[in-house]
Structures are given as C-alpha cells and as structure tokens.
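Heads up, one of the protein chains got dropped from this complex, but the rest are sitting where they should.
First chain written, first letter: the chains are A and B, and each begins at residue 1.
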Amino acid sequence: MWVERPGALGWLTTTDHKRVGLLYFWTTLVFFAAGGAEALLMRAQLAEPNNTLIGPDTYNQLFTMHGMTMIFWFIIPMTTGAFGNYFIPLMIGARDMAFPKLNALSFWIFLGSGIFLYIGLFTGFGPNAGWFDYVPLASRLYDPGRNIEFYALGLLFNGISSTLASINIITTIFKLRAPGMSFNRIPLFCFAMLAASLGLLFALPALSADLVYLFLDRNLGFHFFDPGHGGSTLLWQHLFWFFGHPEVYILIVPAFGIATEIIPAFTQRKMIAFPLVAIAELLVVFIGFGVWAHHMFATGIPTTTLVFFAGATAMVVIPSTIQVFAWSSTIFTGRAEFRTPLLFIIGFIVFFVVGGLTGVMFVAIPFDQQITDTYFVIAHFHYIIFGAAVFPIFGGMYYWFPKVTGRMYFERAGQLSFWIIFAGTNLLFFPMHIVGLLGMPRRVYTYPGNMGWTAYNVVESVGGAITLVGMLVLFANLFVSYRRGAPAPIDPWHGPTLEWTIPSPPPEYNFAVIPKISSAYPNWDVSDREADRQRLAEGVGVLDDGHEQIVSTFADGYPAEIVQMPHSSPWPILVALALSGFFAVLVVQKFGVAAVFAVLLALAVLGWHSKEPQEQ
Amino acid sequence: MTLRRLAFLQWFGILGGGTVWFASFLAGAGVSQAVCNPASGRWGIPHDAVQIGITAFACAVIVLAEIASIAVFRATRDVDEQDPPPHGRLHFFASAALVSNVIFFMVILLAGIATVVDRTCHQG
Partner (left out) sequence: MNEYAVPRSTEARGAADVAAVARARRGPTTAFWGMALFVASETTLFAIMIGTYFYLRIKNLDWPPHGIPEPKVVVPLVLLGVLVAGSVPMQLAARAGRAGRLAVARSFLLVALVVQSGYFAMEVHEYAGDLSKFRPAAHAYGSIYFLLLGADHAHVALGLLLNLWLLGKLVRGLTTYRLNALSAIAFYWHAVNLITVAVTLTILSARL
C-alpha cells in the first residue's frame, strides 16, 4: 500500500521524503547554475581593468543575487532539503519524516520564493544592495525602486520554508528513531543536521524581524533605522548578523556531517572521539550565536562591547579543530581507499583549514579593520563556503549516487572532476587573499589598471573558467552514469549506516522490517542485521497495517507508540500557491488583494486538517 | 547513585554550561552597550563591578556543571559510549560535556577580563 500516484500528479502531491528530497535536489541545481552564471559574469567583467562588459547597476544586482542565490537557494535547501530529507529517515530507521505534508509544503514554498526572487531580477528589479543589504543604502531614500521589496519579501518567503523544514528535521531526529537508537547511537550526519536545524530555527527570527522593520520603514514610513527620528542604522546590522553568522555555520555543518559519514565508509574505521565530534557539531553552531558583531568591528562600537564577540570568535575555532583532528586521524589510522568521495573530503579538509586560519586572523580587531570590505574577506568565506561546504556536497553526490539511482558512477571521470575543480577553485580564490591585502575593495564593478591588481584578477577569472569545466565534467559524469552506469549493489562501499541495508533505489516504505539498533554504525553490526532477516521472516516488527511508523522516546529511543503517516496530498502545493499569491501582491503594495490571499491561505490550511490520519 | 540523580547531573552538565554562557554573554554585552550609549548617563551603572559579578557567577555555574559531568563520567566509566541506554547515553553526554564546559569557561573568562581591563566605552 505504500505506492506513489503515477505521473506528474504523483510528484505534485507527493509527501514521500525521498521524492521531496529529489525535487529539492534538482531545483537547487537550477539555482546553483543561476548563481554560478552570476559569478562567471562578474569574473568576466573583472578579468580586465576598466572593463565595460557590465555596468555598475547590473553588477550590483549580480553580486547581490549571487550571494542570495548561493546561500538561500542552493546550499541551505541542498543540504537540509535534499540530503537531509532523503537520508535522515534512512539513517535513523524511519519510513518518513515526522511531518510529511509539512515537508512537501517546505519544498513548494522554497520553489515559490525562488521564482518570486528571479521575477524581480528579470523585470529589472533584482535586489542590488548586497546580500546583507545595509541601511541606509537600502532605505527608500537611496534605493527607491521595488528592488529591496523583492529582497525583503523574497527572504521572508524563503524563511518560512526553512523554519518549517527545521521543525520537521528536529522532531524527526528526536522522535522517529528506530527503537534502540538512543542519543549516543545517532549517526554523526544526523547530529550535524540537528545542529543546522536548531541553528536555523533560532537564527531566522532575527532576519525576519529585520526584514519586517525594513519593509515597514520603506512602505509605511516607520523609523526603525532612521536616526533622525529615534531609530538606529546599526540596528539593521546587529539583527542581520545575529542571523547571518549562525547562518554561515548552518551552511557548513551539514557538510561536516557528510564528511563524517564518508570518512568511516572509505577507511572502514569508526570515527575517532565520537562523542566529541557529535558535540562539536552542536557547539560550533551554538557558540556561533555569540560572535555576530565580529562583522561589525569597523562600525565604531566600543571595544568594551566588541571584546565579548572577539572572545567567542577565538573559542568557536576549537570545536572545528577537534573535528579536523578527528577526521584526519581517522583517515590516517584507517585503511583509506582514495575513491572520489574521499578525495572531495580531503579537498574539503584542505580548504577548511586554510579558510579557518584566515577566519581566526579576523579575531584581531585591528587586522579586521584593515581588511574589512576587501577581497581578503571574499577569499576567506569562499574557501569556507566553496571549499568546505560545496566540496562535501559534491562528495556526497558521488557517495550516495549508487543508493539513489541504483547505478555506479564512473570512477576515473569522478577523480578527474575532483582534480579539475580543486585546481580551479584554488586558482580562483587564493589570489583574492593577496589582492585583498593589496587593497582591492569588494563590490566594485571595475578597477583602474595601475593598482597592481590586474594579474591576480586575470588568474582568478581563469580559475573560474577551469572550475566551470570541472563542474561540467562532474555533472556529465553523473548524467551519463545515470543512463549507462553499471547496476549498483545494495552496499558498494560497506558503509556504516542503515541506508546501505536496503535496495538501491530504496522502496517507498524504506524498511520492510523496523531495524534493530545497537550502535551508530548499524550496517557494521552483523548480528543485528541477521536478526532483522529473522524477524522479517517471522513477521515481527514489520508494522504493515497501513502507513505505520514507530515513534520512540527522546533520549533513550525506547518504543513509545505506533502512528499512521499521511500519504499523498494536494494541500501542500495549494497552501504554497496561496502564500505565493500573497507575497506577489505585497510587492506591488496591493494590501487589499493580499488580504484575500490570506483568507485563501487560511481556507487551504483548514482543508489540510480536514482529514485525520485514521481517515486516510 | 540513583538513575534519577545521574540523569539530572548529566543534563545539568551538558546544558548548564551553554545556558549560563549565553545568558552571561547577553547580560555582559547588554550592560556594556547600556553604559556606553546616550541614555545611560542618569542610570549610573558601575560597569566594571557589574561585569565582574556576571563573570564570577557564570564561572561558578560552569564549574558546577563540570563537576556534575565528571561525576557522571566516573559513575559510568566502565560503559562504552555505544552501549545501550540509559548508561551508554549518560556516558556519551558526560564525555561531551567535559570538553564543552571547558570551552565555555574560557569564553566567559576571556570576555569578562577583557571588558574590565579595556578602557570603558573606548570607541573601536
């Protein structure tokens, strides 16, 4: 009875976490291409001094959209929506996420928000004040067009998706684990997803408040950011970075999670210092809530206040370092097989160490004040974001490709793609350290030829082109492998976690029998897997009376109750459509029509709750 | 030690440190902002004394959290962190808390000393 509706209607009404994960995967790749195109256009413009390929207004929209797209429409939805949705239930022995309809809703809202944002760009009103959109530049006085409305409403809209997804992921990891999976037996990937989701849940409200203040200031004449009437321009920055700093740790922690699964798989060794790695995932996000004003060291805030943030910034490095040592020593003491996924992880460690070191340099307030707003900062965060967030995503694509598609990828092409991308990204981002120290500012659409920056910019643009080639090789490899790769066995890598115990691709219901759990490496617990085969044969723990799922207790994973899961439903996409209409109409300030859409939204939510689980 | 007491000590050990750090950080940064902004003149807040008080309190709580974690760690020292619940879970959280409390202690101390030593309200 766990069968999906066929055809397009099946995809539009799906609530299955694997299908929702795939929808996220393809959609985020489209946005990745858009963000990449924006980057390549900028690199083309900067390849020559005094270039006239792209004018300043367009350039402003390009770097703003590039930042927003890559962060909110690529990395977050790829890590939480695609990888998180697909693999969390599999790794904890569940048949779906805790709230399957909410899961689908998160996707459709995410898609709607992306279409909304890009309509802004294509109608000439793309956000243009940077991804961090400082006031007063973003105020009505200096940016009178609709551009900033697309910014504020687009991010508010997108934020709803992430908030709902976080609630789903946290509840799933807390309550839907197979019995026996106490907190100490949760796979490290799930700890990472838990950390990222908790971070999103507590960070997004600050951004939402900031965006509402901005919308009100711009459209209804409020004065939150207006010092002439009791407001404060720094208020924007405080709230933005209260969100923005945890956000960047949220970007990278899922990547840590992917690394902590790939390393044991390709070294056939359990992760060294498991409890420390688990707590480090959570600590880096938690301490990350206390560092935000290190983005404001150059704003004139008294040092009496700044030292709180400098202290936390210095210490936030420690959990990351613990992880780097754990990963490295696990690789050194294991039987390492340098296949493509592990290569991407080693590349990730290299990038992360370099990016982390430059990050620690920013703790020194005087140094920070020197290089703020220069390309040195761009170098730092791209080493972290591209090297340390995107490399594990690529590694994860290769690692789980056999499970998701049922085919093996081509190994030599995979290794080639790694080396080209590794070379390209180093060429692209390393010279930015130097040119930043030489004084080249950020967010400039061109530069004079006599500053000594030209050669570095040329190298960077070449590096960008090489990176593009590498990614084309990667995606071509995955595409061709999908069509013509060798059929994949259930367990090609002898990986540690539960997804390697079920067929490739997994059936709708994931597990025919709810697995017995004795550790965080269940696929390596031979006697448990043997016991599962026995139980299946005897019909024990099969839970096949409808769409059944077992719920367990929070800390110790004792069985608590059996619930019915929803199946396909039209309500998520209908609610998302109503919400899209609401935001679309707000951007043109038709508040009356917006109210109509709000009523439609309420009706759709009522419809959602009209059928209870036992009635499905 | 009873299981109830072990569980209480375990949760205090893992959550107490972070909670008191975040609270003391908000309080400390908040006090420094209150003292260094226009409206604060009439309130006469003794900046350094308040910061020392906050730092001392937070350090004391963290030390207690660390002691609690050590107690649980020692009570479960024969347990492996992958062992069945509840003792495996207790040992796991205690191991983690041993390290996290030290990190939080260092953050509190770094910031607490710096904010007092620094010239109050000197512009950054």
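What to note about this one:
As a working rule, contacts are C-beta pairs under 8 Å (C-beta built on N, C-alpha and C of every residue); 3 or more make two chains touch, one makes a residue touch a chain.
Please read these numbers as outputs of a predicted model, since none were measured by experiment.
When the full complex is taken into account, the listed residue touching the unshown chain is A:G221, out of A:P56, A:G221, A:G449 or A:P489.
From the set A:L239, A:V377, A:V435 or A:A604, the residue in touch with the chain omitted from the display is A:L239, counting the whole complex.
Within the set A:L53, A:A298, A:V563 or A:A594, the residue that contacts the chain not displayed is A:V563.
Although one chain is hidden here, its contacts on chain B can still be listed: residues 30, 33-34, 37-40.
Listed here are the chain A residues that touch the chain not shown: 98-99, 102, 163, 166-167, 170-171, 174-176, 179, 201-202, 204-206, 208-209, 212-213, 216-217, 220-224, 226-227, 229-232, 235, 238-239, 242, 540-541, 543, 545, 548, 550-551, 553-554, 558-564, 602, 606, 609, 612-614.
FYI, only the chains that are shown with their structure count from here on.
With centres taken as mean Cα positions, chain B sits 30 Å from chain A. Of all residues in chain B, only 18, 21-22, 25, 28-29, 32-33, 35-36, 47, 81-86, 88-89, 91-93, 95-97, 99-100, 103, 106-107, 110-111, 114-115, 118-124 touch chain A in the complex they form.
Contacts from chain A toward chain B in the complex involve residues 180, 182-185, 274-276, 278-279, 283, 286-287, 289-290, 293, 297-312, 314-315, 318-319, 322, 365, 518-520, 555-558.
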